[in-house]
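Note that one protein chain is taken out, while the other chains of the complex remain in position.
== chain A ==
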Amino acid sequence: MSQVTSASPDQFVHRSRRGAELFLLILALGVGAGAYAAVGLGIQGEVPPDMIGYTGWLAVLMIAAHVAIRMTAQYADPILLPVVAALNGLGLAVIHRLDLANNSNFARQQLIWMTLGVVLFIVTITLLRDHRVLQRYTYTSGLLAIGLLLLPMMPIIGNEVRGARIWINVAGFSFQPGEIAKLLLVITFAGYLVLHRDALALAGRRLLFVDLPRGRDLGPILGMWLVSLGILVFQRDLGSSLMFFGMFLVLLYVATERPGWLVVGGALFVAGAFLGYQAFSHVRNRFDIWLSPFDYVDRTPGSGQLVESMFGMAWGGLIGRGFGEGQPWRIPFAESDFIMGAIGEELGLTGVMAVILLFAIIVERGLRTALVCRDGFGKLVATGLATIVALQVFVVVGGVTTLIPLTGLTTPFLSYGGSSLVANWVLVGLLLRISDQARRPLPGVEEPYGTYDSGADEATQVVKVVKP
């Protein structure tokens, strides 16, 4: 019965770990600059002449972000920034490699967008000192998000590219407002669910081992379903529609801890997918291509892109052709939707696995932030942001590898695409801010006395309590 009383009130205190972040950032710079050098060596047979300038610029961006974190978010997660920087650097090099083959100029633009992204990242963590402020803007950001989603439908600024009406043209720049809307929607859902989760979680009846929600609580999920269907119908954007609905569903599940919502949401998703399949030729087309990609190679709209990417990945094999040795330019739009195909061809399965692991680390750090976060709103926002990255990567990589039907979404941080890159840098800024709040030691709760003295932990005898 004797036991050692070592129940010390020793709490879990996180360290700042900025040194580890700096170390990883240097390695990340090696990933980005190494890829650039390898592309130059593979294609032109020499290290690119602007190697020092390019590496220097990447280093300046990373050091600026690192210093900003040191100054404003001392306890933020040490792994997110280096992983994001490495992915972005790798993406830049792959886009540059495609540029050299296609005589295009995407890499330079992407570098400009990356600079803007880092600037906005620094602005985010500098201006937003406490993420709980965002909870005040629950409904404002919801309205703003809906406005942004409607913008591409407007007559003059709206712009249709390759069948999807998700771009706007303002002053010569084209932009996808949906990318910003996804961040705003996370804030809206988190703010809404943190207030209403009890009503959504507690009421309901039990049917076949699953707690189903009440009919009157179905309002928000039906609303979100209609919004997603609206994106699918009017903007013909399968990927975004899937991402918004999936993210809402995950947040609903996390907030209420009730699998019943997943059942309801899954049923709604199947119904929506079936309706889409019946009603829209582009959805049916995607679905048919997924089932038998090789039958549609020569048709328009056909599966040429997908088939080229599959051939490329098969040719790449385990360790890839090497930068400059493959033919990834054969894939149309390899720099945006199909960048995973290009990576699979030139870096092989080994490279693709590394990239997917890096995305997994980002998601893990996001969910970890949600776990250690102390307030419900922060937990839900971190979960939502991590879910966005996870869903986006799953949808894109699954589509490219024909695990699921192909939907047009950008690969976060890798693909060419300014709005996506900038929005994802802001996303990382938000995650770092929440993780800083979550990992910072509580003020005032300090251990007033010394270490636990392990030399004296002899067994304490237990008093035999005589029950009267």
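The rule we apply is simple: a residue touches a chain if its C-beta (ideal position, glycine included) is under 8 Å from a C-beta of that chain, and two chains touch if they have at least 3 such contacts; residues count from 1.
The definition used in the following text is that contacts and distances are computed from a predicted model.
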item	value
Omitted chain, identified by the protein name its UniProt record gives, among "TRAP transporter small permease protein", "ATP synthase subunit b", "Methionine import ATP-binding protein MetN" or "FHA domain-containing protein"	"FHA domain-containing protein"
Which residue of A:51, A:361 or A:404 touches the chain not shown here	A:361
Option from A:86, A:289 or A:380 whose C-beta touches the chain left out	A:86
Which residue of A:117, A:260 or A:320 touches the chain not shown here	A:320
Absent-chain interface as seen on chain A, which is shown	3-10, 12-15, 17, 20, 23-24, 27-28, 30-31, 34-35, 38, 41-42, 45, 78-79, 82-83, 86, 90, 319-323, 325, 347-348, 350-351, 354, 357-358, 361, 364-365, 446-453, 455-458, 460-463
